[in-house]
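Okay, handing you the structure first.
The other protein chains are all here in position, but one chain of the complex has been omitted.
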Amino acid sequence: MRLLQSVLVRLATTAVTLFGLAVIVFVVIRVVPGNPVAMMLPPGATEADVARLSALYGLDKSIFQQFLIWAGGVLQGDFGTSITARQPVLELVLGRLPATLELSIMALIIAIVIGGLAALTGTRLRGTRVEGGIDVANGVALSVPDFLWGLVLILLFGVLMPVFHISGRVTPSLELPFVTEFYLFESVVRLRFDLWSDIVAHMFMPALALAIPLSAIIGQLLKQSLKETMHLDYVTLSRTKGYGETHVILREALPNAALPTLTLVGVQFTFLIGGTVIIERLFSYEGLGNMAIDAVINRDLPLIQGIVILFAVIFTGVNLFVDMMYAALNPRLRHA
Amino acid sequence: MLDGRGAVRRRAGVRLWLSALWLGLLVGAALLAPWIAPKDPLAQDLFLGRLPPFWMAGHEPGYHLGTDSLGRDVLSRILHGARIALVVAVVAGSVTCLLGAALGLMAGYLRGWVDVVISRFIDIWMAFPPVLFSILLIAVIGPGLGSIILAIVIIDWTRFARVVRAEAMAQGAMDYVASARVAGRGRIGIMLREILPNVMPTIVVLLTLEMGIAVIVEAILSFVNLSISTDDPTWGGMIAEGRTSVHQAWWVLVFPLVTLFLTVLSFSQLGEGLKDRFDPVLR
Partner (left out) sequence: MSYLEIDRLTVRLKGGGTLLRAVSLQVAAGEVRGLVGESGAGKSMIGKAVLGILPRAAEVVSGRIVLDGVDLLTLPPAERRRRVGASCALIPQDPLTALNPSRRIGPQITDRLVDILRWNRGRAEGRARELLAEVHIPDPDRVMRCYPHELSGGMRQRILIASAFAAEPKLIVADEPTTALDVTVQKQILKLIKEMQLRHGTALLFVSHDLGVVSKVCQSLTVLYAGMVLEDAGIGDFFRAPRHPYSAALLAATPKYTDPTAGLIPVPEAVLAAVRAEVAAADRRAGHV
């Protein structure tokens, strides 16, 4: 019962957040001087042409009226029509979402693998030079944001040692038999490992750039948490049973140390998703973020609104998911 | 134990001094750019386009770090770019800090409806990718140095507000605050005289971090062509140009990138170093 109540409260505050965000974005992008419609028409267009097209997109009404119309549409699943692409916003946005989701999740996995290995190695070899080296690397990785890591990776593995692709999502000349936009996932399902390796070679650099700062956060937090756990009595007791250091870390300390790290990874993962906007631009990756920047530059108001709301839904959804995971993984909460 | 801590402190000290040294060099470069820059950062010469740096064959004397595709001197542009970067870092960083810390302090200590309103705004801000937010703002208010600073302030105040709110809340529950209240101090007095000094170390660390972030935001906006103007020498603009010609002239990307990298790293290491200094347990 308490669980249901807390979920309801969460959903209510989420709704308030989304509504507030929608209002702010709606107002902010309509303060833009200059009519976006004017940019779409050829130079010789008359005032009447502009007015007609404005009426078509509802831009001649007051901001308040426009908001009501837009919000009414959203509640029925209609996010309006993109001004530049002249297609439904929902269709456009959902078409790009898989690319961004695949990139973010791949980045998350890379971050967990690198961060986890760094933390475990640092704990196993604590007090040695290796641990010191890991700490320094973590510090640097943490201080420099994904945008710069992306540029560094472009230089290192795109130019100096060109082993990965630094532009696009897939080699354009390849024939894609896919029915969904989840290329990475579908290539595995269809056992097309030739396509899969091409997609991974394109995704790896942007995913790694996104992953580096998060891996440092995971590495630092998990290592700290592990170090505290290693002093606890049940870890000592496990040693007396005849287990070696590695086993003790993995089975006794890690499950308990991972839990506090998990809650923080949730918030950090939303930051990572936010980072896809510029990273996709940097690597010309055809995802939601790249589309968002184009939408802003083209002043495609309905599209901007749609993308912003979608990002907000993803962010709040991730946070909700992490909280549920935490409850599910923590035996104390599970049986309470 | 003592030895270990000593080594940690020495290492922290080295980091602090190295970052301070780099940032000092930058300040010097920014102040003296018109006198020490070997060339005019805006002068174009298409005959001298994409000259390599001084150690490579085909370089031209006077163009130490080579030229970009328009024949502009990379070193001179980096030196002049330091001016814009540092102005953005210092002005945007401190204004963001003032606004964010003030709101965080109020939310954390006054609680009640003030906290509800501020926290709700923080939630809304957190649901918005900051890069997209800044691009959107610049598109609305138009490019320019002032716009960039304004955009950074509008977006990043939550970084301060979130942390300061939590700290102020923790400090507000301490006994010394209660005794100050008993002694008859007002709420504003307690906030400024009792709580603020205890939150100050955190604020200083966040401020240095924010300065680094501000430089990056400027670079990102330049990168998507929304910063100051395409002519003015900014590191981000140079990086954007370097990205497009990276296969022909890597140096156009490498030198501003290294400069930016070291600057961001120095700001954050300065923050880390100051944190150790402020930490009463370590001190």
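So that you can tell them apart, the chains are marked A and B in the order they are listed, and the count of residues begins at 1 in each.
Methods note: contacts are C-beta pairs under 8 Å (C-beta built on N, C-alpha and C of every residue); 3 or more make two chains touch, one makes a residue touch a chain.
Bear in mind the structure is a predicted one, so any value in this text is a computation, not a measurement.
Trainee: Who touches the missing chain here, A:68, A:113, A:130 or A:237?
Mentor: A:237
Trainee: For the chain that got dropped from the picture, name the residues of chain A it touches.
Mentor: Given the touch definition above, chain A has residues 127, 232-234, 236-244, 247, 252, 255-256, 259, 331-332, 335 touching the missing chain.
Just so it is clear, only the chains that are shown with their structure count from here on.
Trainee: How many angstrom between the C-alpha centroids of chain B and chain A?
Mentor: A distance of 23 Å separates the two centres.
Trainee: Considering only the defined contacts, which chain B positions touch chain A in the complex?
Mentor: Residue list for chain B touching chain A: 120-121, 123-124, 126-132, 135-137, 139-140, 212-213, 216, 219-220, 223-224, 239, 243, 246-247, 250, 253-254, 257, 260-261, 264-265, 268-269, 272.
Trainee: Please give the residue numbers of chain A that touch chain B in the complex, ascending.
Mentor: Residues 13, 16-18, 20-21, 24-25, 28-29, 31-32, 139-140, 142-145, 147-148, 151-152, 154-155, 158-159, 270, 273-278, 281-282, 289, 292-293, 296-297, 299, 304, 307-308, 311-312, 315-316 of chain A touch chain B in their complex.
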